[in-house]
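Below is a structure I'd like to ask you about.
A single protein chain has been omitted; all remaining protein chains appear in their positions.
To keep things simple, chains are lettered A, B and C as they appear, and every chain counts its residues starting from 1.
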Amino acid sequence: MNKLSFASDYQEGAHSAIIERLCETNLQKSAGYGLDENTADAREKIRAACSCPDAAVHFLVGGTQTNATVIDALLRSYQGVIAAESGHISVHEAGAIEYGGHKVLSLPHKLGKLDAAEIREYCETYWHDGNREHMVMPGMVYLSQPTEYGTLYSLAELTAIRAVCDDYHMALYVDGARLAYALACEENDVTLPDLARLCDVFYIGGTKCGALFGEAVVIPDPTLLPHFFTIVKQHGALLAKGRLLGLQFDTLFTDGLYMEIGKPALRAADTLRFAFQKAGYRLAFDSPTNQVFVVLTNDEMERLSESVEFSFWEKYDEAHTVVRLAASWATRLEDAERLAGILGEKETMNQ
Amino acid sequence: MNKLSFASDYQEGAHSAIIERLCETNLQKSAGYGLDENTADAREKIRAACSCPDAAVHFLVGGTQTNATVIDALLRSYQGVIAAESGHISVHEAGAIEYGGHKVLSLPHKLGKLDAAEIREYCETYWHDGNREHMVMPGMVYLSQPTEYGTLYSLAELTAIRAVCDDYHMALYVDGARLAYALACEENDVTLPDLARLCDVFYIGGTKCGALFGEAVVIPDPTLLPHFFTIVKQHGALLAKGRLLGLQFDTLFTDGLYMEIGKPALRAADTLRFAFQKAGYRLAFDSPTNQVFVVLTNDEMERLSESVEFSFWEKYDEAHTVVRLAASWATRLEDAERLAGILGEKETMNQ
Amino acid sequence: MNKLSFASDYQEGAHSAIIERLCETNLQKSAGYGLDENTADAREKIRAACSCPDAAVHFLVGGTQTNATVIDALLRSYQGVIAAESGHISVHEAGAIEYGGHKVLSLPHKLGKLDAAEIREYCETYWHDGNREHMVMPGMVYLSQPTEYGTLYSLAELTAIRAVCDDYHMALYVDGARLAYALACEENDVTLPDLARLCDVFYIGGTKCGALFGEAVVIPDPTLLPHFFTIVKQHGALLAKGRLLGLQFDTLFTDGLYMEIGKPALRAADTLRFAFQKAGYRLAFDSPTNQVFVVLTNDEMERLSESVEFSFWEKYDEAHTVVRLAASWATRLEDAERLAGILGEKETMNQ
Partner (left out) sequence: MNKLSFASDYQEGAHSAIIERLCETNLQKSAGYGLDENTADAREKIRAACSCPDAAVHFLVGGTQTNATVIDALLRSYQGVIAAESGHISVHEAGAIEYGGHKVLSLPHKLGKLDAAEIREYCETYWHDGNREHMVMPGMVYLSQPTEYGTLYSLAELTAIRAVCDDYHMALYVDGARLAYALACEENDVTLPDLARLCDVFYIGGTKCGALFGEAVVIPDPTLLPHFFTIVKQHGALLAKGRLLGLQFDTLFTDGLYMEIGKPALRAADTLRFAFQKAGYRLAFDSPTNQVFVVLTNDEMERLSESVEFSFWEKYDEAHTVVRLAASWATRLEDAERLAGILGEKETMNQ
């Protein structure tokens, strides 16, 4: 029997509705580079979902590519991007932002989140530094929603960060690689129209949220980034058969699928959290979305890894480790329950 | 009724065998970033097809991305890449090579092809120039097979260019975006093992040759580009669900499919060439693969465009234009014959 | 006895007035990075000489550095710079422009000059190309005055190019590395105020025109390039002891020295041209400024090089070579006359 796997949220292919569309349209001919009708439909539906009828919407293939392209487009050569030390662009993009010539100005985080007051203080310090003309100017703020820690910015927090961006003439960009898991979460109070109102650019993640691949970049004010198509091309990020992106997002934004698609992951994650706690384990921190972070002794980790795949998050202390389990739109509740069962047996055995 | 379309060779989705595999494997879980079994299988089959058991094989999403990543990996900061003035990297990649810091050293071409003697002369001139240390050093040669003009390098020509590369310590890189159409062509005498023997790096095109997307980068000597994985990541070119690339190339290299998949396109292109000539039109030049280049009067072009989609290639003179018709693996012979019929009617009418 | 040398126009140090100022001010303390009074004075005098009281004036060290910094500041990431194939940035800057991520869009030249009509045609073609979004957008035009061939743009020619720039929303930048030799030339009708009126940015050369080093970048509309100081710093082009640049340009722009400093070079060059022609040699082309281009047989070149240093320009044919002799502000007329004498002897011997 296969191991249970909660190793990541991109282990499966795509939602069945997407696969069907892919099969149906496979031999239809269409224009390349996103100039086809599927893509036009997807754009229109995303604009509607964001209550932002004028937005420019571009479809790219993956997250690092999207971040590198958008950040390079938003910044002038002498500007850098403020991000959490734990942000994807700070650590796990192999220097893609620097490859584009820009410094990541990393700030301490609280469970993956930046704090408006700390961003303000950073900017205040920069703009009052007599040597600031010898330094990298902060030109934008990068956030992820949910964060790498699975946590969420509240509408109040996001509004406060927007105010800092306004005060210091910075763009605000939100990386929504896992956005469906925020939108499906009861705790979340930030809607797509909120993002469109507060961000200069944000992206709606497909790769981790039910698509084979793809991220939808939303630019509420399309005059902000003229020639973005060419910037995408220059970054090697323009898909020839753009309709593949169009039809996936068209499907995700038909009948509100994107708003629902994260729910099974949240239910599975809740089941896991409850099971771990019931079995006497401690959650490393409170994370309301599709990722679960548990403190295990190194022995427990070893033993659990015999039947379950998960990922190392960080060392807790000499004897303990924090591990991450990720559920996705495709996670079957029965798999979460099987894991609960395994943990329950252990609990019994431990008594 | 829909227009006939010969607008490009990436208008359709993927070969049915690929779509089947995609459906079958959709909900299987697999490791990301090309660490899955499908990808391992694809690698193994490509190594076998290239008679190159040690080659490193990496799968990227698209052509511009692949060119930018490979060229940046092969060159040192002070080196440039020799390419035909008509080469894809010279004109149609929006400056992606320069974005990586490298100059494209463009040379005149003959129907899309570079000439070994001219490359040699360029290098000779460079290395004898007293100011060469103030100039960009040629560090590699970029070719496409087939070229943008649909023409082919012969084995003798490729061998001669390899010799120039050896003499001037340059890498040789072949862009095989349309490689299936070379391999399927009777006129072609350059095999995959030849490419593996003569090139430092080459790529086997998927996007235009039966896949939804994807290009397989072959590095015959894997010690040449250590850490290529990280370079791919840094360029935003690493697909999270790498298995999508793996399963497509695994399919294309099962039972020799890739060697056959170009044939329908060649047959359709031959049909078109014959029909145009029979109808009294002139081919702009001899192009043996899947693209057909015809000289039309501007009026003829206008009229034909009412029933057929094709693309503008270049102005011939005030009164004439060269247009391009592209067939693909998915082109139905009946469509080529329908176009032949349309041309035949005109021929009749013209008489 | 030493050989005569006409090898380049940067063989000597600086004008005696500069050396005096350098000695006088040597142990005065001043603020760094161009915030000192010498630099403020130089700025003011250059503004006055350009009849451009609001211009921003920045002092950099050398030409390649200045070109790379200004071009990177003027262009957006997806834009390239139009330049003559013979332009310094096209061939002799080791890829400095590409290092900054920008393509040099090189056009054919006539004796080093671009033609307004050809620039217009290039832009027209670009903006009408259906694939232009996949191509590098021309964002600016780079000219040199005098050109690398020692030729001059007339006011009419420059005005025509400005009009093309206006029509296609491009910046116009003039590299004045040898500007003093244009300003001192009778044939020239382009003044500093003309440059300030017609260019978005230009630079007044010091290194080849009487300074130890240094180039003065003039930005007539200072709002065009905010934060240019930081861009200069980022390019490693900010001199710590900026006053060295300030005092040199302050001296060059005191009592009209810069308008006069090129004259000895022009007289020497005229003497050389006259002597070569009198001795039966042919000038390669008409070049009115401080450089002289002569066609020699390979034997004559060999023989002359025994007593005179000059530089190879280009092969003329199998038997002939074009060589360049450069005079500078520091060239003594007696040296030009000595060379005339040597040529005269040969002439006599040849009779």
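One rule holds for everything that comes next: a contact is a pair of C-beta atoms (placed from the backbone, for glycine too) under 8 Å apart; a residue touches a chain by one contact, two chains touch by 3 or more.
Just so you know, these numbers come straight off a predicted model, no measurement behind them.
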| item | value |
| --- | --- |
| Omitted chain's touching partners, listed by label | A, B, C |
| Residue among C:Cys165, C:Leu238, C:Ala284 or C:Leu304 touching the omitted chain | C:Leu238 |
| Among A:His15, A:His58 or A:His102, residue touching the chain not depicted | A:His102 |
| Selected residue (touches chain absent from view) among C:Leu22, C:Leu224 or C:Met301 | C:Leu22 |
| Residues of subunit C in contact with the chain not shown | 5, 7-8, 10-14, 16, 19, 22-23, 25-32, 61-69, 93-96, 99-100, 207-208, 212-213, 230-231, 233-241, 244, 330 |
| Interface with the unshown chain - residue positions in subunit A | 77-78, 80, 91-95, 98-99, 101-104, 130-131, 133-136, 311-312 |
| Contact set of subunit B toward the excluded chain (per top definition) | 72-73, 76-78, 101, 133-135, 137, 227, 229-231, 233-234 |
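Here, only the chains that are shown with their structure count from here on.
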| item | value |
| --- | --- |
| Computed distance of Cα centres, subunit B from subunit A, in Å | 34 |
| Distance between chain centroids, defined by C-alpha means - subunit B, subunit C (Å) | 42 |
| Subunit B, residues touching no fewer than two other chains | 93-95, 99 |
